[in-house]
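The complex appears here minus one protein chain, its other protein chains still in place.
Naming follows writing order (A and B), and every chain is counted from residue 1.
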Amino acid sequence: MNLLSLLIFLPLFGAALVLFLPASQTKYFKWITLGFCAVELLAAAVVYHYFDLSNPSFQFVEQTDWITLSLGSLGAVSIDYLLGIDGISLPLVLLTGVVMLVGAVSSWQITSRQRAYFSLYLLLTASIMGCFLALDFFLFFLFFEFMLLPMYFLIGLWGGPRREYAAIKFFLYTLLGSVLILVVMIALYLSAFDPYSSLNAQTIVHTFDLRYLADGHNYLPNSLLNGLSAHQIMGLDARLFLFLVLFAGFAIKLPVVPFHTWLPDAHVEAPTPVSVVLAGVLLKIGGYGFIRIAYNIFPDAAAEYATLLGILGMVSIVYGGFNALAQSDLKKMIAYSSVSHMGFVLLGVASLTPEGLNGAVYQMVSHGVLSAMLFVVTGVLYDRTQNRQIEAYRGLAKPMPAYTTLTAICFFASLGLPGFSGFVGELFTLMGGFQSEFMPKWIATASTLGIVLAAAYFLWTLQRMFFGPLWTQKGVESLLADLTPREKIMLLPLAALTLVLGLFPHFIFDITSATITEFLKKFSLN
Amino acid sequence: MLPIVLLSVFGIVVLFLGFSKSKNILLPATLLFLLVTLIANFVDWNHQYLYFNDMLWGNNASMVFSGIVLLSAFFVVALTRGFEQEGEAAQPAEYYGIMLFSLVGAIMMISYENLIILFVGVEILSVSIYILTGSDKRNLRSNEAALKYFLMGAFATGIMLFGMALMYGATGSFVISDISEIIGTRAWNEQSQLLYAGLLMLLVGLLFKVSAAPFHFWTPDVYDGAPTIFTAYMSTIVKTAGFAALYRLLAGSLASLQDYWFATLATITVLTLLAGNVTAVYQTSFKRMLAYSSISHAGYLLIALTSLTAKSQSSILFYSLAYSLSTVSAFGVLILVSQQQASNNYDAFNGLAKKNPFLAFVLAVSMLSLAGIPLTAGFMGKLFVFTDAAQKGTIWLLVVAILASAIGIYYYFRVLIAAYFKEGDLATIRIAPFYKVVLIIVTTLTIVLGLFPDLVLQLV
Partner (left out) sequence: MYSDFGQILLFIIVAIAIIGAILIANKIIRPNLPNEEKLTTYESGEDPVGNANVQFNARFYVVALVFVLFEVELLFLFPWATVFGRPELIAQTNGRWGWFALGEMLIFVGILSLGLAYAWVKGYLDWIRPEPKKPDYALKIPKDLYQKINQKYSTHR
């Protein structure tokens, strides 16, 4: 079996194992999950080991026919089980391995309905991996939408007091996003065809293969999405219109500001490990979708709308920052900081420069590590006191010194202190914004405000919660024990990782640069 | 032709079996009869046939449609368990007999060549369903539902018959292929006005049967009032047969007039999607929600019909199958739960997952399929239907459908929220082994078809 299939089916096998083991083995479920996540990370590392850094195209490609439908006079459509990995998806696959492992450790505190929880968790792992590895648009969509189900139940069953509301809100928002993607998918495959199979089969074979969809020559003449045909939808050129629809679909996932309101609710109600996974990996699928699908298929539209997208990114950065400043709930503050940080990803992608795109992928990895850490930190406090209000604590440094140190590290890393990964990501995306030929400079200038805001809300929170004399509500002081070894196991590697990535950013850039250079050739033609 | 003859004979046999002392023989006998008919249905496989002086027509597609109807009838009958719960007033033999007779009507509606046969089929099916709706004699709701359905249905059939007469006046023929030929000889603006009036009236009658808005007002009351098992029966069989009939009419004889009826049908599609989905949100009863959801699914099926592309037929076919399977399992779970709780409301499902994980899982798969979540048959069905609209180029219809399906998630998930997230005191429900087997088969089929839709589609 190919390595990439292994990455998808290993967690599925784990989920089945957890599901069918007898109830007497309940205490081993978390160990099984941990084991599978560890092997998953190992497998991802093996992929990295054998990955050819200088090759910009897809590697480890694996293709099997899956569904073939005849469309009568219109030819046929073929849906393949098609996997592959390149410099854009590899960092995210590695990130997924790390974050899912941390999430598995963080899941130790789950005590109710363990069988359901751990099988859903492994199912989620499989579908996230599938999303990053799929090269067939249809397959990608299946994983993308199927991912919502385990997430929905994880939030809805193990979440906080308003979990039902948060779960259905999360589901409805992201589902709306995925149906928008579905529309574009349908329009795409009606227009595009597979040049090789069509030659062999003597009829038009429509395809979902992203490699063919990305090539403008593979579109039927005079079809809806052929670049030369002037089809219009609602007064807009069809390609531009459908790019916007696709963008909206992924923007909900990222999230970009007008579509972000599901995120704070979902985060606040979700249990700690689910928050970690949600912020650490799930949001990245939005950014990955921009690059892999929206930009890859509609380069002309992406260049056309670069300014608009850049402004949306800037608005996300600034608006998220101001909102984070205003929050009294620690978890909500971090959720809004996620909105702000993911805005940098959009800014970098929209800039269409090597710095911007490399920086965007880097920022996704960096934010994945940092937000996982931030949510673990919040979870530590919440586990002890069941209270996440910032004003409920003061002077936590005294009873919890190790906790304070690690919190400070991840706060500083998040606000972009040089030496940590957050700095590199923000720096490169902003550089991209400044150098871009596709958008005006003031967008990047305004976005720098986001860094200032990040410093403000992180430092202010640090000051309010950890410094000064110890003060909490009555009866809580005795609960404030320092980090347990399990929590250290989660936080220390993440802290090390953000430091390593910050000091040696080429670990990521080496992977991404070849692919992105090739990718950007599409845009230099116009 | 064979299934029609067999079903008629079997219906009479079942009626007389009812005189025997042991009522236990009825259910296995009916299931056996349905199985025999299902096999006999495919005798003419790969042949196009014309029977009864060109009154009946059939090919592989119509046989698969009949197969879907027979299969869902098989599943629903399997879930009746001899109507043991209905007390001494029940007449199991008559119910089974009427169900078999109604299938005769359904198959006629699927494979008619002559409009007269369509009318006869619609009448046979409708009259049977009127009786089944009112079969709970002591229940006022059931009586009300039957009377309502009967009165409105009688009007609809009257209008349909008038439409047929007008079409006959315009073309001089009742035969689908002849009508198509006669229409084909003239341009669309040279057609007789009678044809258009007749077509509209014919459509109204058929759309009433599949409960498309604005002819849907009977649906919630009738679905709610009828005994649950018969609600399952009519929501699957009438819908499949009705859409097969509509497709046959529009594709077989009126395809050249698409420009004319497109606007009408598109308007009705949008109305149906909105009316079904928006009203379903406000329901508190699961059964009533399923009634509105059946309206909304009629809307999705209408999309394929309105677009009428080369693959509309396979889309309708697959969608009907997916819808029938999920509906059967949803009603199957509802029957068990409502027996325990004496209520059809969402609250009745509270805490279902705790003691009855199997039922909760069946319910979840069926709701996900109805909502159109990937890896279920419902998703593939929706995908095919949406593709039809895209092929026709009606993006705005697609947008409405997609908004509607997003609304759909909300109400389909309400019952899942109740089953999984809410606390309840639902005890363990005993499921008869056979009942369980049926639910397992239906659920498995839903998932398998979601993974490999070409299993069915390559038949056509």
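In this section, a residue touches a chain if its C-beta (ideal position, glycine included) is under 8 Å from a C-beta of that chain, and two chains touch if they have at least 3 such contacts.
Model, not experiment: these values are computed from the prediction.
J.: Looking at the whole complex, which visible chains does the left-out chain touch?
T.: Spelled out, the missing chain touches these shown chains: B.
J.: Of B:169, B:184 or B:214, which one is in contact with the hidden chain?
T.: Within the whole complex, the residue contacting the unshown chain is B:169.
J.: Over the whole complex, note the residues of subunit B touching the chain we left out.
T.: Missing-chain contacts on subunit B: residues 12, 15-16, 19, 169, 194.
Note that only the chains that are shown with their structure count from here on.
J.: Could you tell me the distance, in whole angstrom, between the mean C-alpha positions of subunit A and subunit B?
T.: 42
J.: For a test of understanding, state which residues of subunit A touch subunit B in their complex under the given definition.
T.: Listed in rising order, the residues of subunit A that touch subunit B are 67-74, 141-142, 145-146, 148-149, 152-153, 156-157, 163-164, 167-168, 171-172, 175-176, 179-180, 182-183, 186-187, 190, 224, 233.
J.: Could you please specify the touching residues of subunit B with respect to subunit A in the complex?
T.: My answer: residues 309-311, 368, 373-375, 379, 383, 386-387, 390-391, 393, 395, 398-399, 402, 405-406, 409-410, 413, 417, 420-421, 452-454, 457-458.
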